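Just one protein chain is left out here, and the rest sit where they should.
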Amino acid sequence: SPGEGREEGRIYASPRARRLAEREGVDLSGMKGSGPRGRIMERDVRAVIERRGRGVAPEG
Amino acid sequence: MSYQYDLVVLGSGPGGYVAAIRASQLGLKAAVVEKDKLGGVCLNIGCIPSKALIHMATLYRQAQETLSRTGVKVDTSGFDYEKVFSYSRQVADRLSKGVQYLLKKNKVDVITGEGVLEDPHTVRVGDARYTGKFVLVATGSSPRSIPGFEIDELVVLSSTGALMLKELPTRIIILGGGAIGMEFAYVFSSFGVQVTVVEMLDQVLPFMDHEVVEVLVKDFSKRGITILTSSKATSLVKTESGVVLTVEGASGRQELQAEKLLVSIGRAPNTRGIGLEEIGVQLDERGFVKVGDYYQTAVEGVYAIGDILPTPQLAHVASKEGEIAVLHMAGRPKEKVLPQEEIPSAVYTEPQVAGFGLTEKEAKEKGLSYKTAVFPFRGVGKAVAVGEVDGFVKLVYDPETEEILGAFIVGPEATELVHELLLAKRSELLLDDISHMVHAHPTLSEGVMEAARMAQGWAIHV
Partner (left out) sequence: MSYQYDLVVLGSGPGGYVAAIRASQLGLKAAVVEKDKLGGVCLNIGCIPSKALIHMATLYRQAQETLSRTGVKVDTSGFDYEKVFSYSRQVADRLSKGVQYLLKKNKVDVITGEGVLEDPHTVRVGDARYTGKFVLVATGSSPRSIPGFEIDELVVLSSTGALMLKELPTRIIILGGGAIGMEFAYVFSSFGVQVTVVEMLDQVLPFMDHEVVEVLVKDFSKRGITILTSSKATSLVKTESGVVLTVEGASGRQELQAEKLLVSIGRAPNTRGIGLEEIGVQLDERGFVKVGDYYQTAVEGVYAIGDILPTPQLAHVASKEGEIAVLHMAGRPKEKVLPQEEIPSAVYTEPQVAGFGLTEKEAKEKGLSYKTAVFPFRGVGKAVAVGEVDGFVKLVYDPETEEILGAFIVGPEATELVHELLLAKRSELLLDDISHMVHAHPTLSEGVMEAARMAQGWAIHV
């Protein structure tokens, strides 16, 4: 469940966000997303990829 | 400067009344100005009465087509369409009263009369003036007519005139094969009226996937509805007994006769004569209001939503736009403009049609790598049990990421079934989420599951 997920530090991400992260090698752990209750959404992963592309260090 | 209200809303349709209630929930003191009945077009002369007619039309058809096979005699000789009309008015009135109750309960003031914007913060109604920190314009739309086909509501009807008919004609021509035109075609033809639909484009319901529309058209044709696509009405002559419409199509010119003509070729925004341009609100060449990400107009403090925008003219779009606008006013912007691909379209004929996102054609035109999966209701036990096996669930998806690009359904309860898929789309789920979920048996929703499985190559019932 999402509630338990957060408590256990499990990643709470949308399936599309997960898939994109997997393909692009983005580590989702510790990331807070912009979706409901901090769910990591595709747009959040895209933002990381973009920053990476621009050579900016990922945000904590 | 101090205002009487935080928000003055102009128009109480599904855009306006929902926005006013939402504003009140968010702590804004709100008023709604309405010159006609509460609930706007949708509740009074749109979505709701039309669905009441459709419901009755379906009962009428089913009784004759199916129930009569059990030895029940269905004698329609005493059928009185006026009773159907009355039912549709009762339903509309009940819901309009419901809006009145809701506005009151939410402490929204209702101001009766025609409102005009005097300045960005002042709405004049007759001699009275109401000021608001924000003004939300939600004045909706009116039936469009074209020169030579002027609506008189006696012989040449708009949707309003068609809804208000107390007697059925023997024949009717419907100019325009959009959702409204097709729904009336369904209603009238179910009650035995001879219906001809004339559509300029090469497809009725042009916003829907073409395969889905084909099923509907086939069904309509079987029932005796004539559908002329790529056909242009070039002239109209009123006669003693009705109208003669000249139509030019691929196969030449023909003259159609009927007692009534229903013109359903679109709806024009109600944006003139209410002070919009005078205070600086910008309109596009067709008269629609130009807005920003949160439905702000060019004038600070003035917002616009619903049918007066160049977004799809749908009740649920109007309501959502209103919600987004008032959240912005309240300083709690959450979402920006409604993404086009998250807007469901629905046509409430039988079979029903519903969908969202990219049609197959659009996906092709965009050069996307896409695939489609089409699962027929024939393979769905519930559809067989209720005798409604025409139609299917069609998915347009990205084969690599398994993302849903679009979904279109034609068949029983399509307008409800589409929401499971829309939730999947909007919450960034993938085909797996639907294909592996247990769906109750026997339900029509199993068709949704099977379509997702089909895309993944493991549908069972096909």
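By letter and in written order, the chains are A and B; residue numbering begins at 1 in each of them.
Convention: contacts are C-beta pairs under 8 Å (C-beta built on N, C-alpha and C of every residue); 3 or more make two chains touch, one makes a residue touch a chain.
No experiment lies behind these values; they were computed from the predicted model shown.
Within the whole complex, the absent chain has one touching residue among B:Asp36, B:Glu277 or B:Glu335, and that is B:Glu335. Considering B:Val418, B:Leu431 or B:Ala451, the position touching the chain not shown turns out to be B:Val418 (whole complex). Only one of B:Tyr60, B:Tyr130 or B:Tyr397 touches the absent chain when the whole complex is considered: B:Tyr60. Among B:Leu163, B:Met329, B:Ala346 or B:Leu431, the one in contact with the hidden chain is B:Ala346.
The missing chain lies against chain A, touching residues 1-3, 5-6, 12, 15, 36-37, 39.
The chain not displayed touches chain B at residues 14, 18, 21-22, 25, 42-43, 47-48, 51-52, 55-56, 59-60, 62-63, 66-67, 69-81, 83-84, 87, 91, 94-95, 98, 102, 314-317, 319-320, 334-335, 338, 342-346, 354, 379, 381-382, 384-387, 413, 415-420, 422-424, 426-427, 429, 433-434, 436-445, 448, 457-458, 460-461.
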